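To start, the structure itself, in structure tokens.
Left out: one protein chain. Kept in place: all the others.
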Amino acid sequence: MVKDELKVGWSKIQLASRVAQDLEDGWFVNLGIGIPTLVADVIPEGREIILHSENGLLGLGPKPAPGEEDMDLVNAGKEPITLKPGGSFFSQSDSFAMIRGGHLDAAVLGAFQVSMYGDLASWKVPNDPLGRVGGAMDLTVGAKRVFLCMQHCTKKGESKIVEECTYPLTAPRCVDRIYTDLAVIDVTNDGLVVQELAPGVTFKYLQERTAAPLKDLADQLVKGESIQH
Amino acid sequence: MVKDELKVGWSKIQLASRVAQDLEDGWFVNLGIGIPTLVADVIPEGREIILHSENGLLGLGPKPAPGEEDMDLVNAGKEPITLKPGGSFFSQSDSFAMIRGGHLDAAVLGAFQVSMYGDLASWKVPNDPLGRVGGAMDLTVGAKRVFLCMQHCTKKGESKIVEECTYPLTAPRCVDRIYTDLAVIDVTNDGLVVQELAPGVTFKYLQERTAAPLKDLADQLVKGESIQH
Amino acid sequence: MIQKKFENIAKAVADIHDGATLLVGGFGGSGLPSHLIAALVEQGAKNLTVVSNNIGAVSDGVAALISNNQVKKIICSFPVGPHADDLIARLQNGAIELEISPQGTLAERIRAGGSGIPAFYTPTAAHTELGAGKETRVFNGRLHVLEYAITGDYAFIKGHRADRWGNLVYNKTQRNFNPVMATAARITIAEVDEIVEVGELDPENIATQSVYVHRLVKLVTLREEEVLANG
Partner (left out) sequence: MIQKKFENIAKAVADIHDGATLLVGGFGGSGLPSHLIAALVEQGAKNLTVVSNNIGAVSDGVAALISNNQVKKIICSFPVGPHADDLIARLQNGAIELEISPQGTLAERIRAGGSGIPAFYTPTAAHTELGAGKETRVFNGRLHVLEYAITGDYAFIKGHRADRWGNLVYNKTQRNFNPVMATAARITIAEVDEIVEVGELDPENIATQSVYVHRLVKLVTLREEEVLANG
């Protein structure tokens, strides 16, 4: 049973579902590459969320059935997808006008690091001559809300939540909420406030795995402090 | 026969035809309001000139037959027109991206005044609190060639060609060629060079009606001077 | 479920506040959201800043708001026309402020507003009265002026067909300023001839995407009015 004890927290698909739960009916949302992409498959029934893909479409639908892939119908990760009724195609310049102009209700993105102030590092590891910025910087400055959806720690076990990012920034002060396999954490003017713990996760367990101070929502509410984001 | 002696020069439709003669096969051309609009009706046969209208179309065709007007298909003067096969519709921002980006081969425009340096005044009379700029400034800075098509003199008999414009400028140093009822005149680094005289017009007659010094193309060629525009 | 259709045009414009900035599409009468304008005349909001290309070309355009004393500032490229008399009178007595922007600069300023670009340089109007007093800069040996983005609290646009998500297609040159203005307002309200089922509009041919339209009003045709009147 040791194995089970180690597996606290949400699986990737549970994490995606937890994010999806917070996306409101009628929102326009961009999903980044990686775990965020899974969110498309777990939108609660009866809710219309219009997904945006930065290569130029609104109304992204589920993966096509095997054999029905169309390489002219792909998402930002270049994977075949489908278009929902009501969807539309447009150019990259129109797509980023939409992003930069503040028209998306939320962007759900991955991260290398996020600071306690909401600084995001997601496009480059230090000393890499390349980097893969893509649309990440535009999404973080443009979307009305930036949600991160990521593993709480790196494969080496290091906290991705830090006091100050040591990786090159995607944008400063841009993240509103962090969803990890362990918790849902809001970036507020009062610091990082834990909104929800995943099954089997205690506040102590979470803080031990987080390289920045966390506040407990319950404590905050008891103290009557205002939670803003 | 006195009346006939007074009627030297080109009629409006002859003037429009003279302009049309210089528009090359395959050119994209914007026609301004007034006499320039007539150019659409006298494009030489066998030549494909694609006309642009700044309210958002390429491929402007002739006026519709009476009774077939469509108020959703109008030109920049808000008059009903038709669309040629191969034509297209687009927004104002796309239309002016086309203009400002230098994609039109020529703009044929009217004028209040034009200076010997090619400065154009066409949007406002002095001390008018209003002015009607429309797309004139964008066309004059954006089109590859700016052709004027106008009466040589005002109704009061004043020369529209002047040493310096006294009316507010549309753009400085922008006019390449001036077509009037009396002559075709190029704006060159050497000044105004008369390329062609209308029937019955002598160089002396033209100079007397022009408030800026003119040069005769024949003289220029004899002197071996370079004509540039 | 997304449903942007308002059954009542009055409700669609009810919250427009005094002092709001309003973008109004159309080019003369073509693509003009004249029913929304009429509803706003009825609603009565005052001290509006109105951004629209033509003022005075038609009586049921922005001229109607001016005549009803609802406008304190106009930004346009073409403030003249057969119905400009009330504008001229109010300019003369100082009741209205007029800002003339060249048509392409006006369109680009609105696009910038919708695209998150706060300012850009353009060669248009350099060395002219309309560029006077503006910040300038030389690029590639040519003088340019710095122009600032325009955004609106509301945009009134006219479309041909829509779906309940807010996707729009236009009819011919009706398009003009409508798609660009749709992008630049906090609340974009579209009057359309027809509302079709989601999925009926060709996804390759949606000129204004659903994300830009917040409220839809379907124009009632004369035939439909008869049916309504006859109960």
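Which chain is which? They are A, B and C, in the order written, and residues in each are numbered from 1.
Here is the rule we go by: a contact is a pair of C-beta atoms (placed from the backbone, for glycine too) under 8 Å apart; a residue touches a chain by one contact, two chains touch by 3 or more.
All values derive from a computational prediction rather than experimental measurement.
Hidden chain, full complex: it touches shown chains A, B, C. Which of C:112, C:130 or C:198 touches the hidden chain is settled by the complete complex: it is C:112.
Within the complete assembly, residues 25-26, 28, 46, 48, 50, 52, 58-59, 83, 85-90, 94, 96-104, 141-142 of chain B touch the chain that is not shown. Mapped onto chain A, the footprint of the missing chain covers residues 53-57, 70-74, 78, 83, 89-93, 95-97, 99-100, 124, 129-138, 141-142, 168-172. The missing chain lies against chain C, touching residues 108, 112, 115-123, 139-140, 144, 169-170, 172, 202-205, 207.
Convention: only the chains that are shown with their structure count from here on.
With steps allowed only between chains in touch, the distance from chain B over to chain C comes to 1.
Looking at contacts between chains, the pair that accounts for the most C-beta pairs is B-C. Chain B and chain C have Cα centroids separated by 31 Å.
The mean-CA centres of chain A and chain B are about 57 angstrom from one another, to the nearest whole unit.
Remark: chain A and chain C have CA centroids separated by 36 Å (rounded to whole angstrom). Multi-chain contact residues of chain C, defined as those touching 2 or more other chains: 111. Residues of chain B in contact with two or more other chains: none.
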